[in-house]
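All protein chains but one are shown in place.
And now, subunit A:
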Amino acid sequence: MKLVTVFMLSALPLYCSAGSGCQFIEDIVSKTIDASMSPAEFTKDLEAYIETDAEENAFQKMKHLFNSQSKETLANIQEMMTTVYNSFWCALY
């Protein structure tokens, strides 16, 4: 039992430092959920990572689908991502 307690206490610092491990992705997720950013602005911002017209169209369509969600839904989606970043599963990042 003592060993379990020691183990859990030592895991706490890891838990507290949990994160995505990649601010770049966090920022892109935020842009995806930001309805004030248009699909065109979104793909322009990420143009270095988009190679074909077909990819650009698909990504713009995806962005448009997100932008069509209500403010509340988008806020909750952001909250989900924050939950993931802070979760046990990301404790080592």
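The rule is simple: contacts are C-beta pairs under 8 Å (C-beta built on N, C-alpha and C of every residue); 3 or more make two chains touch, one makes a residue touch a chain; residues count from 1.
Throughout what follows, contacts and distances are computed from a predicted model.
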Protein name (UniProt record) of the chain left out of view, among "WD repeat and HMG-box DNA-binding protein 1", "Ribonuclease P/MRP 40 subunit", "3-ketoacyl-CoA synthase" or "Uteroglobin-like": "Uteroglobin-like"
Residue ranges of subunit A at the interface with the undisplayed chain: 18-25, 28, 46, 49-50, 52, 54-55, 57-59, 61-62, 65-66, 68-69, 72-77, 79-81, 83-85, 87, 89-90, 92-93
